[in-house]
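Only one protein chain is missing from this complex, and each of the others stays in its spot.
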Amino acid sequence: MQPSTSPTRFAYLGPEGTFAEAALSSVIDTGEGTRNPRSSVPATLAAVRSGDADAGLVPLENSVEGSVPATMDGLADGDPLVITREVFLPVAFTLAVRPGTTLADVRSVASHPHALAQTGRWLEANLPGITPLPASSTAGAAAAVAAGEYDAAVCAAIAAQRYGLDALAEGIADHAGAVTRFVLVARPGPLPAPTGNDKTSLVAVVTDRTGALLDVLREFAVRGISLTRIESRPLRDRLWVYSFFLDCEGHIADRRVGEALAALHRVCEDVRFLGSYPRSDGRENRAVEDESADDAFAEAEGWLARVRAGDLGG
Amino acid sequence: MQPSTSPTRFAYLGPEGTFAEAALSSVIDTGEGTRNPRSSVPATLAAVRSGDADAGLVPLENSVEGSVPATMDGLADGDPLVITREVFLPVAFTLAVRPGTTLADVRSVASHPHALAQTGRWLEANLPGITPLPASSTAGAAAAVAAGEYDAAVCAAIAAQRYGLDALAEGIADHAGAVTRFVLVARPGPLPAPTGNDKTSLVAVVTDRTGALLDVLREFAVRGISLTRIESRPLRDRLWVYSFFLDCEGHIADRRVGEALAALHRVCEDVRFLGSYPRSDGRENRAVEDESADDAFAEAEGWLARVRAGDLGG
Amino acid sequence: MQPSTSPTRFAYLGPEGTFAEAALSSVIDTGEGTRNPRSSVPATLAAVRSGDADAGLVPLENSVEGSVPATMDGLADGDPLVITREVFLPVAFTLAVRPGTTLADVRSVASHPHALAQTGRWLEANLPGITPLPASSTAGAAAAVAAGEYDAAVCAAIAAQRYGLDALAEGIADHAGAVTRFVLVARPGPLPAPTGNDKTSLVAVVTDRTGALLDVLREFAVRGISLTRIESRPLRDRLWVYSFFLDCEGHIADRRVGEALAALHRVCEDVRFLGSYPRSDGRENRAVEDESADDAFAEAEGWLARVRAGDLGG
Partner (left out) sequence: MQPSTSPTRFAYLGPEGTFAEAALSSVIDTGEGTRNPRSSVPATLAAVRSGDADAGLVPLENSVEGSVPATMDGLADGDPLVITREVFLPVAFTLAVRPGTTLADVRSVASHPHALAQTGRWLEANLPGITPLPASSTAGAAAAVAAGEYDAAVCAAIAAQRYGLDALAEGIADHAGAVTRFVLVARPGPLPAPTGNDKTSLVAVVTDRTGALLDVLREFAVRGISLTRIESRPLRDRLWVYSFFLDCEGHIADRRVGEALAALHRVCEDVRFLGSYPRSDGRENRAVEDESADDAFAEAEGWLARVRAGDLGG
């Protein structure tokens, strides 16, 4: 049964004004709960594990920067956590300055190195001759601008707003269309109900042998399940053992997905379920073939029970 | 639950004295029931279907002559029947004559063409110059010898015995070691209990497309099930549709076999279960891998139920 | 290079007047060569192997009676032979009598047991009370009718014609549409040229292990090749080793087929090539996917050569 109250205490990868806060705000109304920034992904996950927070929002992958290992490892190790929601946020960088500052006034610009890397061409073109300075976070850079430390920060719009800065330029990323995928994680509990357009995440650990991954993927293919992401990751502490992070279409409550995961549980060294949650990237799952639909599984199960009971309907 | 009384009325492919009767006698004590020959495989199966007989013994394949299409088709079509037992009988041909006849006396020899084909080299070497004559069955040839129609018959030892003939020579087959596999079939009912060394037979009907058979076999392979026989057979009445006769190791009561058959039920045009029964060819099934054993399936199912309930054991 | 003269001495499964002769006549003009019946399938194949005949016509499978083991084994063992042509012949049974005989006059009927089995219902309906008698062959029964031994024979139209009999009834098979597939075999030599609609036959021998057959089929599937027939057959003399008779679409001169066969040669215990020849069952092979066409193989091979040479076209 769903708990009577929704999560109300949210943790997120801080500081205030980061893209993580923007992502959280995009899905949770301001009045819906308290939200507290944490200094790192591990700290955010730890807050959820300890019960200090009911749910935590962390980045999982970025279309330009790739996976976020701290999140992957943080979910794969330690007490179980599950993803209950995914949130996609366009990476929209703003050049934030104190009110009244013009582009010509800017003598120094700061941001997190990742943000600087993604806006390098714009900065070179528009602020030639100025060497960008590293900051601990995009939001931290904005705070430093507000404090008069630098003239400009590359940050999220929400950070500019929070620190009373003006957006001198928006959408300054070199690659248009970059997007970050965040996930909201919680301690295990009742799963989000299937919506008909869900994803399931898991980590499968297999002993290294030729064809091992093929065998894992086959369990999905024979049941008509599409994968949306795969990433191998060597285990830190076990030679010749690999873990695979997999996202597939469907919900563990779907029979095809449930049977596939049970099969992995049999054939893998280890399987960790990381959650079934609504797909939120604006795409629809591939239509499920009749033969892989819940009805087909139910029908087949009924047939098997009858055959085993000696009733062949003759 | 097993019916309180075992089958007592047996039909078999006659006439009396055929290898089918010998096979039946090898597994059923004489006093255990009545046994009646039928004129053909279809007639034997029809007797079981109609209830005139409780079980019927028919040949399924011969190591020299191959499959017996009448049996395959007879099981694949019509009201369902299931194999409850398989019986392997060495093909041991006897040259049967009336008492007192010597090899030098033999001027004519008769048998079923299949039997003549399998003893051709012996006959040519030992009865040179004599053209073997066709008979409707090996037992019929023996009866005709007893009636004085021919001097010798190539038949089963049981036929010689039944018709009061002497065996002038035994083991006269050209290929030593030939064996016929018979099956005892019955109307659907409680299945034979698993013995730990069972086989399961089925017919899978698939629409013709590249890889269709591969997909069928994959359902066995992913669950660690070995096949012992496969034969494709075009359907008489449907273009571009194939049926496959498959024997696999294991019993439908085994979870791996049950799940595989349920999967075929989903993905095939049609699946007909033909029975799970003790393996009787003197071989042991391949050892079941831990990951495919019933325990592993039960454990995985329990894990899945817990995960679906939100209990990740953290 | 093709020999300048086509085969001129044909052997076939006799005696004269069998369906094999009818099949041969359907594809070879009467004047095109000599033709001699042989007493059995092994004798026919032996005639080709020894050079007594240039080619031999034997039955391979029948849609009602199944495979012809003597042919399968005869091709799988002994000196290599290759199929150069397949011939499909409708199984059309005729009730042949001496001229002047009416149905009411018929007191005895004879034929090969297989033919009697396939016309059982017609005989029972039209000649009630008459027990059919076995003969060594359908043609032999016709000869015996001509000799006055029996009143009627179930045989091929060609046999009636050859022995001066009249067809009292035609098309008397119980199953309409039955067809026999014959093959013309020859000693190895230049292969028939690809026609764009060919079949390839082979025997693959594999050590028995779970998934062994799957691995064989995979070699076809990865290269987009459809199978049209498969039959497992235990080896007579080697325990735990199976042979599979396979027919696939395409010609060994096709790159996809050649590569698949070479792969089987690597991974199987043994592979015996049984020929590539025009498909003659009135069906067209499945369209070859672009990615499996010769062009794609040639293009990929060129690419590989360039890459290996360090030329990445940049």
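As written, the chain order gives the labels A, B and C, with residue 1 at the start of each chain.
Please note the rule applied: contacts are C-beta pairs under 8 Å (C-beta built on N, C-alpha and C of every residue); 3 or more make two chains touch, one makes a residue touch a chain.
Predicted model, so just to flag it, every value in this text is computed and none were measured.
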Checking the contacts here: which visible chains does the omitted one touch?
A, C
Identified contact with the non-displayed chain, of A:G66, A:G100, A:G148 or A:G313:
A:G66
Among C:A125, C:A147, C:A176 or C:L304, which one touches the chain that has been omitted from the display?
C:L304
Per the definition of touch given earlier, which of A:A117, A:A147 or A:A193 contacts the omitted chain?
A:A117
Across the whole complex, list the residues on chain C that are touched by the chain not included here.
79-82, 187-191, 215, 218-219, 222, 252-253, 258-259, 261-263, 265-267, 273, 291-292, 296-297, 299-301, 303-304, 307-314
Tell me, which residues in chain A touch the chain that this view leaves out?
40, 63-70, 72, 112-113, 117, 120, 133-136, 175, 177, 208-211, 213-214, 217-218, 221, 224-227, 229-234, 236, 244, 286
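As a convention for this text, only the chains that are shown with their structure count from here on.
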If every chain is a node and every touching pair an edge, decide which shape results: line, ring, star, complete or other.
line
By mean C-alpha coordinates, which chain is most distant from chain C?
A
Based only on mean CA positions, could you tell me how far chain A sits from chain B in angstrom?
57
Going through chain A residue by residue, note those that touch at least 2 other chains and give them in order.
none
